[in-house]
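In what follows, a single structure is set out as C-alpha cells and then discussed.
All protein chains of the complex are present and in place, except for one that has been dropped.
== chain A ==
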Amino acid sequence: MEGRLSKVQIVLNEEELKKIEELFGEFLAESEARDIVLLNKSGELLAKSGDITSDVAQNISALAAGVFSATNELARLLGEKEFTITFHQGQETNIHISLITQNALLAMIFDNKLPIGAIRFWAKKTGTEIKPIIEQAEKRAESQTQKVINEDVEKDIEDLF
C-alpha cells in the first residue's frame, strides 16, 4: 500500500509557475544545462525552460515518467524502496532525472562537456530550490476539496469531438 499522497494533484498557480520559470532561467545560465523540464509522476509537463518546444517537452515528460516508474519496479525487485535518481549518458547529451517531491520529477539535459559531478551538483541545487514551491502547491491541492468543473459537462464534451 502506497501513501495517499501519490494521488495528490499538483495545482500550480500563476505566481508559482512564474517563480519556477525564473529559477529555471537562472540555473540554465549558471549550470550550462541545455533544457530543464519539470513533470509529475504521471508524465504531465508542469514547466520547462530552454530551447525545446512544449510538444517535445511533453514527450520527454511522458518518457521520463515512464523510465522513472519502470526503474522503481526494478528497485522494488532489489528490495529498495525507490531509486530517486536515474541518469543516462550519450555521445553528446546526458539526462539527469530526479525525484524532488512526492509527485514531481526534475529532468535536466546537459551537453556532454560537463563532468558528472557537476551535473549532480546542479541537479541537486535546482531541485532543492524549487522543492518548497512545489510542496506548497501540493499542500494546496490536498486541501482543495472544491471541484474545478462543477457544471454538467456531458454536452460540452460531446461538442469537443
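The rule we apply is simple: a contact is a pair of C-beta atoms (placed from the backbone, for glycine too) under 8 Å apart; a residue touches a chain by one contact, two chains touch by 3 or more; residues count from 1.
Criterion: contacts and distances are computed from a predicted model.
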Protein name (UniProt record) of the chain left out of view, among "Xanthine dehydrogenase family protein subunit M", "ABC transporter ATP-binding protein", "Putative ABC transport system permease protein" or "Gliding-motility protein MglA": "Gliding-motility protein MglA"
Residue in contact with the excluded chain [from A:59, A:84 or A:136]: A:59
Selected from A:40, A:94 or A:126 as touching the chain missing from the view: A:40
Sites on chain A contacted by the missing partner chain, in the whole complex: 1-4, 6-14, 16-18, 40-44, 46, 55-56, 58-59, 62-63, 66, 69-70, 72-73, 77, 103, 141, 147-149, 151, 153-154, 156-161
